[in-house]
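A single protein chain has been omitted from the complex, and every remaining protein chain is retained in its original position.
So that you can tell them apart, the chains are marked A, B, C, D and E in the order they are listed, and the count of residues begins at 1 in each.
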Amino acid sequence: MTLYLVLLLPFVGALGAGLLRATARNVEAWLAGAVAISCAAILATYYPDMLAGRVVQVAVDWLPQYGLTFGLRLDGYAWMFAMLVTVIGALVVVYARYYMSPADPVPRFFSFLLAFMGSMLGVVLSGNLIQLVMFWELTSFTSFVLIAYWYHRTDARAGARMALTVTAAGGMCLLAGVLMMGHIAGSYDLDRVLAAADTIRAHSLYPWLLTMVLLGAFTKSAQFPFHFWLPRAMAAPTPVSSYLHSATMVKAGVFLLARLWPVLSGTDLWFAIVCSAGLASLLVGAYAATFQRDMKGVLAYSTISHLGLITLLLGMNSTLALVAAVFHMLNHATFKASLFMAAGIVDHETGTRDLKRLGGLYHAMPITATLAMVAAAAMAGVPLLNGFLSKEMFFAETMFAGEALWLRILLPATAILAGMFSVAYSARLIRQVFLGTAPGELPRTPHEPTRWMLLPSATLVLLCLLVGVLPGRTIGPVLDLATRAILSDGRMPVYSLKVWHGLNMPLLMSAAAFIGGLAIHAWMTHLGHPEGVLKPLFRRFDGKRAFSVLQVRLIRGATRLVNGISSTRLQTQLALIVVAVITAAAVATLGRLNLDLTTDLAQIDPAFALLWVVGGACAIGAALQAKFHRLAALIMVGCAGLVTSLTFAWFSAPDLALTQVSVEVVTTVLLLLGLRWMPKRLAMDLKNRDTARARARRVRDATLAIVAGVGMAVLAYVVLTQPAGPGIRDFIVKNALPGGGGHNIVNVILVDFRGFDTFGEITVVGIVALTIYKLLRRFRPAPEVMASSGQKRDPGRELPDPRDAVPKGVMLVPAIIGRLLLPMAGVVSVFFLLRGHNAPGGGFVGGLVMATGFIAQYLVNGTLWVESRLRIHPQYWIGGGLLCAAGAGCLAWFASLPYMSAIVWEPKLPLLGKLHLSSVLVFDLGVYLLVVGTTTLMLIALAHQSLRSHRRVAEAEELTSVRMVR
Amino acid sequence: MSTLLRHLPVLPIVLPLISGALLLFLPQQRTVLRSSIALLSTLAQVAIAAYLLHRLIDPQPGLLEHGVEVYVLGGWVAPYGIVLVVDRLSALMLALNAAIALPVHVYSLAHWDRVGVHYHSMLQFLLMGLNGAFLTGDLFNLFVFFEILLSASYGLLLHGSNAVRVKAGLHYVAVNLAGSLIFLIGVALIYGVAGTLNMADLGVQWAAMAPERRSLFEAGVGILGIAFLIKAGIWPLNFWLPKTYTAASPPVAAMFAIMTKVGVYALLRMGSLLAIPEAPAPFAGPWLFYGTVATMWFGIVGMLAARQLTRLVAFSVIASSGTLLAVIALGVTSATAPVLLYLIASVPAGTAFFLIAGMTERLRVNSVTEETRAPQPTTYTAFMAGEPHEVGDNELDEVGVAIPAALAFLGMAFVSCTLLTTGMPPLVGFMAKFSIISALLGAAMDQSSLDAWLLIVSLLAAGFAGLIALTKRGMRSFWSTGRTTPRLRFIEAMPVAFLILLCVTMTIAAGPVMNYLDSAAEWLHEPNAYIHAVLPTREVSP
Amino acid sequence: MELIYSLAVGIFCACGVWLLLRPRTFQVILGLALLSYATNLFIFAMGRLTLDRPPLIDPNVVADASLYDDPIPQALVLTAIVIGFATTALFLVMLIASRGFTGTDHVDGVEKDE
Amino acid sequence: MNTVLHAAVWFAQLCFALAMVNAAIAVMRGPTAQDRVLALDTLYINGMLTLLLFGVRWASFVHFEVAMLIALFGFVGSASLAMFLYRGEVIEP
Amino acid sequence: MMPEIPAWIALPATVLLIVGGLLTLVGSIGLLRMPNFFMRIHSVSMGNTLGVGCVLVASMLIASAVAHRPVIHELLITLFVVFTAPITAIVLMQAAIRRTKPPKQ
Partner (left out) sequence: MKRIPVLLPLGLAVLWLVLTESLSWGNVALGLVLGFGMVLSFQNLRPVTPRFRRVHVGFGLLFKVLVDIVKSNIAVGRIVLGLTHGREVRSGFLDIPLDMRDPHGLAVLAMIVTATPGTVWSGLADDSSMLRLHILDLQDPEAWIRTIKQRYERPLLEIFE
């Protein structure tokens, strides 16, 4: 279980570091360092297990249904990599403590660094491939925030984003590949996948999954053609570069290739893809590194090149090459991290990393220079340093990689060429920075940094030396256990780690590379370090540029696409909805319905036909007039509503007719109240009416309308001429009186069988009324409408004084009669409310009648007059109605019945006889109250706008003038 | 207490109604009292939903016969009356609703509840509508609850009305009114053919329906499906969605994150009940699948094109709807549980994202344009009880403690939401996406279904595109130079933290969560138990 | 009668759809009104058409479904009418508010060519 | 006797239907807005009469309430239209 | 379905229905035939008054015969029509006057 600590500590540390104060630089560093060293120490305790070839595994179920466990799996290879991550991590922490400026917010830095360390350890130690992918993506995110640490810099932001985009995309591909692999293997468990290697290679999807996995690995390891993000990531603080972009994160790709080597390698496809990518990266990286001006640029490209070398080795399908690859992973980590640290020191001390501005630093900082020289030598492959050993193994492998002749020539030749460039850029780096003299003033006067800053670099250089001189004693066992862990038993190759193998072909190749490299360097010095001659060619295939162009195009294209496939027009949206509905209905019914029109014609009642001549004419008239003659259209819609309610009455639905009529009246008033605020529209402004587009749109809409109408008519007719099935109506009809206690079945349904619908329906009405009120409170009428209020139309007319008992003149008689109507409406409304259960009526109609009574008062008396004499608090009516209805439902609880069960109470009173009280009546009362409240609220709040305009005429005129000025 | 327990299923509907109605009696000036009542109601809903969910995690045999609890409203058994049905899916949706309602509610207490009147009532009514839509077992009653939640959403959308909100609101209302009419036509046609409205009974009737009536029924179901799809935001019926969500005030938009999922829920429920072997469910079909994949892509492309964080999140809501529907439409049974996980991961993420967007908007220098400025409210003293003036969108009162690490918190929250929305590791969004793809791979590889491959590719691409879009937007919000240090109140930060913690919890407890979802999915694909529980008196065809 | 009734539904629906697709807010609201009439008539039609059989129980006659018009669609229509009324009111207020804010009665809040 | 009565009902119904057609034509034709309002009012009255006829025709008086409601509040629609024409406001301040 | 109505009720009812129908029809014809609004409003009130009255009396007769008791609630309709008709008529007339002759300055 202690193994979990290795993973847990960095994340806990990250959290702790994040919470510390911004000035706590030392505490932060101590914390981070302690975490790294503790992890390394814990790992070290497993060394005996590793030597014995044991695999330490811990796992808990996470999403067992989908084969996801959270587990750690420590074998030799993972151990080696984890040690690399933690040890270099510790060194980087020490280095960073002195590198970071006091102005930098260090908590963020160390927090992210530790989180990255944890993620990287997660990748390395995952025993489940899905879990591995999770940590893989986490390294992308943590590296993203680390690169963008100085986010105020444009290059940092852009570099971070590019890195994230490329590596996260790779991660997606990796996920896809891993999923396929897991599906074939039947598990995502690494051991099971390794065991199913043959099945996977034989599966028809192998090319696909291989491609996906390789995309993941290549993007992470910055392999050609995805290498471009790495140089841009150099905008990160140097400790980050030295840790992530040389030693650890970029290694994740090659780590994975080696990890899955037994599963995926061994095929021609593997050889072709991996070797080409490796070879291309090797050459491109080495060549580009030679012509960089930035120190970190040189290192970045050289990293690409060295990772290419590792990839190439992994692609060779040979176990010996695998050993060389693993060996070079370690070697590259040590010398490259050390070189980055040196670059950081130079930058830190001089204020620049530009090779053209630097020079002669050996005098100012001899220790730094020495360390850098040794590390660079290791990078160039100078004997007695670790780089030499692995490179020699590489040269040896190139000769036996392929059977084909061209391969046996091409590979060694390219290896030598790459080796030459490698020597050249190493030499150039040292020479340009530390030797000679500086061409001009440096931003800062350089001197040796503190010992603590040199210590990490020195440690790494020491390691280079030790390994280079005594490979068998130092790195030998580790390399052995790591490779053994990768390969299954019995495939372990025979190799020897010695400095001197005798005068053989690899040594000659090394020598050739060395001499060639120095020659290139000399030639370049002679030319004054030109830009790469191949640079124009490169620009063509420049991934970096392609990336940014792609990104811009992507956004632009997306915007264009979204605008193209969506619309801001309501009409388009509604037309699409209509089309969708028509299509849905047509798909189901076309050719499957039988229409029989003949039987019906005989029984047509001429009066009904005439009624619908009226209805149809009014509807069509409304459709044609709604634009220019709104009032006429409104009247016609009112007629259509009347015809509808007569139709309901005709076909045995008195309740519907009643409701429709009362709603119709209120709706007419409502729409009229709104009409006042609409702009005047004259038939003359026809400017766009007859353009071709407008005509086409009208044709389209007319077609849609006709198709929809015909469709609906057909559906209605087919249903009408089919006999009704039994359904639930029998039960309802039979139980309405005995069970529901009412003669009016519709009302029994409304308040009892389906009372919950009514309950919801009144809530809707209440909500809408409150919404209308909300909206009207903030109403802003258009200025010109304000100006054209009724008062303006009738100059000289004074508004009636609210204190007058009766209005003068014309409105006298309407007022007198109208006022009498209110108590009458009250009585009629109670009548409807109380009888609803047994005859047409009910709370809704009753409420509407009462509300219409109120509205009639406003109509004949004016707002001010009514409100000076009567306070209606509609929200109390609404609230009361809702509570009443809800409470009626709750009454059933006291009788231990479900909500909304009807409860009847029949007390006997003297004189009056038996009273019939029922929770249903209370419910209907709630409906009544609510309808009164909502209807008055809607209409009166709307009517109040005239009051507002009346009050604010002056304000509006001012506003108009302001608008005109603008 | 035992009485209340027996009536538990109806409480998520009645409770918010009663509290919302009670609030109408309290003057707007009693801010504290009003907020307390509303908050109590929301908390109670959380408790009820949690209890209902808890009961179904491991149902005791006595209490819930088949893991389905039926509440017979008014004592009229189905199919004659309306019943509420608590099964694993509806309990899950209830809990999800409560889980986002609480943080949204708390968030709005900081400022937004005073931007217009009747905010708390509206929110309670919205919750009532949502809860009802998830609970009801009756098709027409579903319509009614849709109307409740829609009308409450109109009110909330127009909360603190200004030109932008009114303009967007007009389209939103128009589209939804059309949608409601379509819903009605569909329900009517279904009733006209089947003679019943209970959803379980419809399943029974559909299974036994005479062939000559099938086409009409299918037409009804198809029309109904369009209504659901409009709500779910399927392309090309969703052009209203981005502008609506962008215009709404942040807590309202946050609440809207679940509204599209109501449409998805309805489709899932109806699809489950109407899926019989004799005839293919009318909801399924290749056109639906391609439409939903198009929706996914529309959402993705929209995310890339969006210039505003809220708009981007709105498109991500579309993408998530598309994802859900696409997986459902593909009809891979084993993917149902994962897609439910995706649902419960994406909704809190969307909610949190809208809340964060509300806070990051403040990072930018406040620019009040004519469009976004609200006119001065009037009071109707003569006719309404007196109400105080509302505060504007941008009038933050400076009372309250600004937390120091505001930017860091917002950044972390943003990253978490990005991970959740895009399905990147390590949060539950990834687990959902991974398990969906894992299930789809089965279909893709074993049945060599091209559609499944298409969906897998779309899912991966969606995550990636979302990442690109969100990184761009996040960098602009957090790493731009022209921003002010935000004032962030604890009461605003807490809800976001709660939502993210919820997702983290789900991530850690993915196994148990998936167990629950697995059983929910199993019940969904085996609707006979549901039908048996709802219709004790009816014979169910085997 | 069924034929006339169906035609009626169709005409209302067609006029409603036509108006719904028009660019002016007032046209749209009238379209919605006509469409809701069409919808209500359509729902009502699902109970089939009967003359002189209002669903009011005569206690002297044994209750039998064939004696009465199907009451369920009637109840549904009632709910639909009420909700339709409320939403029409809301849409009306929305459109005058939109007109107030934008200065135009175009549904998109800006004058576009139609 | 019922036959005669039925014929009368049928005749009256036709008359009212024709009257409604006339009113509808007037609504369409106008020419002025007040003409349309007047026609709407007529239509309402004729509708009310038709409803009363249903009562006679089927000897069932369930439609009486609808007719009564039209009688009581049918005027509100046309009156508010008239107010709108008269003052430009349906409800004055 | 209608039970058998005694002739002494059916006969007057028949006459009233025919007269009422004709009056209303004639009134509505006036709506189309009269040359201006001020004349149309008179013709329409034919249906509003005597037309309604005839049908109401007929309805009362039949209802009373069917229910075997005097049914008088049709009187309420008369009451309401008489009450409310002036409101519309007065306001509409004012509107017409204003809209026909522009008000003098």
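The rule we apply is simple: a contact is a pair of C-beta atoms (placed from the backbone, for glycine too) under 8 Å apart; a residue touches a chain by one contact, two chains touch by 3 or more.
Computed from a predicted structure; not experimentally measured.
Note on the chain not shown: across the whole complex it touches A, E.
Remark: the omitted chain is touched by one listed residue; of A:Tyr47, A:Trp150, A:Tyr495 or A:Phe831 this is A:Phe831. Here the missing chain is touched by one residue of A:Lys544, A:Lys734 or A:Arg819, and it is A:Arg819. By the touch definition given at the top, chain A reaches the unshown chain through residues 805-806, 808-810, 812-813, 816-817, 819-820, 822-824, 826-828, 830-831, 835, 857, 861, 866, 869-870, 909, 911-913, 915.
Residue positions on chain E in contact with the hidden chain: 23, 26-27, 29-30, 33-34, 38-39, 41-43, 45-46, 48-50, 53, 71-73, 75-76, 82-83, 85-86, 89-90, 93-94, 97, in rising order.
Following the convention adopted for this analysis, only the chains that are shown with their structure count from here on.
The fewest steps needed to get from chain A to chain D, moving only between touching chains, is 1.
In terms of the distance between Cα centroids, chain A is separated most widely from E. The chain pair with the larger count of C-beta pairs in contact, out of A-C and B-C, is A-C.
Ranked by how close its C-alpha mean sits to the mean of all protein C-alpha atoms, the top chain is B. Rounded to whole angstrom, the centroid-to-centroid distance between chain A and chain B, based on C-alpha atoms, equals 17 Å.
Chain B and chain E have CA centres that are 56 Å apart.
Centroids built from CA atoms put chain D at 21 Å from chain C. The multi-chain contact residues of chain D, meaning those touching 2 or more other chains, are 13-14, 16, 18, 20, 23, 33, 37, 39, 58, 62, 68, 72-74, 79, 83, 85. Annotation for chain A: residues 568, 570, 574, 608, 634, 650, 654, 675, 712, 715, 719, 724, 727-729, 732, 753-754, 757, 761, 764, 768, 771, 775, 778-780, 794, 814, 821, 824, 839-840, 863-864, 940 touch two or more other chains. Pairwise, the chains that make contact are A-B, A-C, A-D, A-E, B-C, C-D, D-E. Listing the residues of chain B that touch chain C in their complex gives 140, 144, 147, 151, 154, 158, 161-163, 166-167, 169-171, 173-174, 177-178, 180-181, 184-185, 187-189, 191-192, 197. In the complex of the two chains, the chain A residues touching chain C come out as 568-571, 574-575, 578, 597, 600-601, 603-605, 608-609, 612, 615-616, 619-620, 622-623, 626-627, 630, 633-634, 637, 640-641, 644, 647-648, 650-656, 659-660, 663, 666-667, 670-671, 674-675, 677-679, 681, 688-689, 691, 693-694, 697, 701-702, 704-706, 708-710, 712-717, 719-721, 723-724, 727-730, 732-734, 736-737, 743-746, 749-750, 753-754, 757-758, 761-762, 764-765, 768-769, 771-772, 775-776, 778-782, 785, 838-840, 844, 934, 938, 942.
On chain A, the positions that touch chain E within their shared complex are 794, 810, 813-814, 817-818, 820-821, 824, 860.
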